[in-house]
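For this view, one protein chain was removed and the others were kept in their places.
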């Protein structure tokens, strides 16, 4: 019985790490395709206009994020 | 049976619209009386003093209201 | 039976007031010991440095407290 | 191997049904309308996302012990969420324009004709054998014409929970489409001259009137139509907190943290009713159609009542503000203002249209009380 | 016709009872006291409005599946709402003045005599055959003398839910009436010379003391009187969040959004117990009378203890601050300050009175623990 339990664990580890990698690989592919499409449809100059505001927003968000997690 | 359902609907419409109008008519009468009484008991000059602040408060509230509903 | 109820009440009063006083006396002793220890471990100069900020914080807190309770 | 097979058997690709795919598309469309078109985003984004979650195959989230289903049971079945939203709406609403010009209440009354006409339409479809709606269901569908989201959800939760998803989606979609639906009707039913009518400036409303109004409204409801008391009572409570001036901290929280938290869970809960089995049905299609008709009729009856009032009233009334009687606060009032400005660039109707606009909220709640009394 | 008849039969005008009319008047009075007189508005406005809603005939809102009743079951019966409010009070309370002058705890202890005297009074009325209170009920009534709303609601919810409405109304009304009830007693029991006594300035309290205090208090409660641990535990938790300096975002939310949301639903829930059948009863009248007596006795015992302490203490103690021992934070402390200023315009007693004031909160919670232990 206990032997089986450990075997189950090993299988779970292999399948689990496999799934994590497969899922995140699919996500990497998806994100790359999506970003390429998004950048073509809404090309850089358009978004560049928003940049300054966005940078401020991002840094504010990071600050808030840190505050939320570490204070 | 279905004929009765439609009849029920027609009666409900008549009674419903009637009730809505009766209720809101009573409310109009009530509001008019109430406002008259309120203005007599707390006449205009008294409230006029508060006006500027109130106008600011109201416009702020409207802004907030819009923001709440449309952002 | 009713006589017993009143007697119960009198006992409860004596025991109750007794407990309140005992508990708060223990608390007075505890607080005094704790404050003495705290002041020895973190002596006045150390805390004095924080004073100005603390006073501001306390008065802000009191203001907020009042606002919370009386507005 | 067996495990990989199990992952495959439990995966969405294997389990997903055509209906679920269709619903995912519908929900993405709701999100598109909310985010890109900015149509009622607070509700369409939350409902849309809740709908996505509820159409993920094989997961208990919109069913059983899942968060969305628990939220539905706790907040929608009991009526708690729409009532709390109504409290928040009360705290956000300024009844000043209505107090300054009480007769605009009649415009809010007239616009409720859309509700009852739609009820009749739903029963007519049943009569013709096209659909099969009960009186309860027809009443719940009719309330879409009230153009008031929480009222529609409250009534649907009481009378026809099986139609809740479709009714809520229809109500919020058409509220969002008010700027498209109303103007043609407004232009059809009014002359250029009528649209140019300027109205006299509203009088100032004293603090005492503002405080007494919600109490008076509650007492009238209590005496005349108790079945409308939960909805109107919470509206009045929120408004009293706003106006009384001594509980500003409660009013602020009601207008912000509380209404926002409840909006999130209300939206997700309503979205959890957008499962393929419940939503992809002929009844949904006819609800969407009936809802559109309801809006059109409500707009028209508000306008016609305003034209009538204009003849009777001593001070002029621009008929456009009648269209605001459907509620859809504050969008309908803004549409009236915009159409008015097109006819007469100096004609600011916004504050005048706010009167019928909030009157429409009260009128719909009264109509909801009637529906609940007779149809349940 | 039949439908119009049904509207009539279900209308408030037809159904309303004399008792309900009387309760509507009582609730409007509570609203008047809260809004116009600004007496404890956060609670009197919410309780008053909840009372109005609960006396609307024929509607399930304060009963059955209604929002107010659900809120009562979830928040009051379980004790959750008063405990969360206590957490908020902890987060709002500055124990600095108490830490600077620990012996003021005795003043908070003495003032609790009002609680036990009232318990005895309630049992005395029963003895005389005038009323018929059980020991549990008498204990719950006594807690009014603690002058602490959430404690009274917590204890009444545990010991005598049938009296909750009357007890809560009495507790908050008298807390509001502190500026009227206390000054005559204070002037009667002190000489002009005593009222002029100036106190030495309070020492600064270090951050370490502030952080350790709530933990020490909790541990003492755990060791000596566990039955007081829920109330005092939540108070200590709120205060620790406030003082520890590392969870300010939790402390802020506790002091604002959370306590406000809970206050709204606590008030409405308590108001839902103001139905005519429960409230219009001789017991309510005697509870109101006993509550008044409780306040007067508590004030007097605090004062007398302060006079005693003044004789024993090395530094002078103005007896007026003893009256603040009844809690009613921060009203009682302000009354002490005001009466002090009348006798000596340079005598700022406010911070000195805050010590006994918060001590009164602790004392009442201890008394509540005793009551719960013996009377339940």
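The letters A, B, C, D and E name the chains in turn, as written, and every chain counts its residues from 1.
One rule holds for everything that comes next: a contact is a pair of C-beta atoms (placed from the backbone, for glycine too) under 8 Å apart; a residue touches a chain by one contact, two chains touch by 3 or more.
Because the structure is a prediction, the values reported are computed rather than measured.
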One chain isn't shown here. Among D:22, D:70, D:288 or D:308, which residue touches it? D:70
Sole contact to the chain not displayed, among E:9, E:180, E:246 or E:285: E:246
Since one chain isn't shown, list which residues of subunit E touch it in the complete complex. 78-80, 83-84, 211, 215, 218-219, 221-227, 229-230, 233-234, 236-237, 240-241, 244-247, 249-250, 252-254, 256-258, 370, 373-374
Residues belonging to subunit D that touch the chain removed from view: 3, 6-7, 10-13, 15-16, 24, 28, 31, 34-35, 38, 41-42, 45-46, 49, 52-53, 55-59, 61, 65-67, 70, 256-257, 260-261, 263-264, 268
Given the full complex, what residues of subunit A touch the hidden partner chain? 2-3, 5-6, 8-10, 12-13, 15-17, 19-28, 30-32, 34-35, 38-39, 41-42, 44, 46-48, 50-51, 54, 58, 61-62, 64-66, 68-71
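One rule holds in what follows: only the chains that are shown with their structure count from here on.
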Starting at subunit A, find the fewest moves between touching chains needed to arrive at subunit B. 2
What's the fewest number of moves from subunit B to subunit E, given that each move must go to a chain touching the current one? 1
Rounded to the nearest 5 degrees, what is the angle of the rotation that puts subunit B onto subunit C, matching CA atoms? 120
When C-E is set beside A-D, which has more C-beta pairs in contact? C-E
Could you give the separation in Å between the centres of subunit B and subunit D, each centre being the mean of its C-alpha atoms? 17
Express in whole angstrom the distance between the two chain centres, defined as the mean CA positions of subunit D and subunit E. 41
Touching two or more other chains - residue numbers and ranges from subunit D: 224-225, 246-247, 249, 370, 374
Of all the residues in subunit B, which ones touch at least 2 other chains? 12, 15, 19
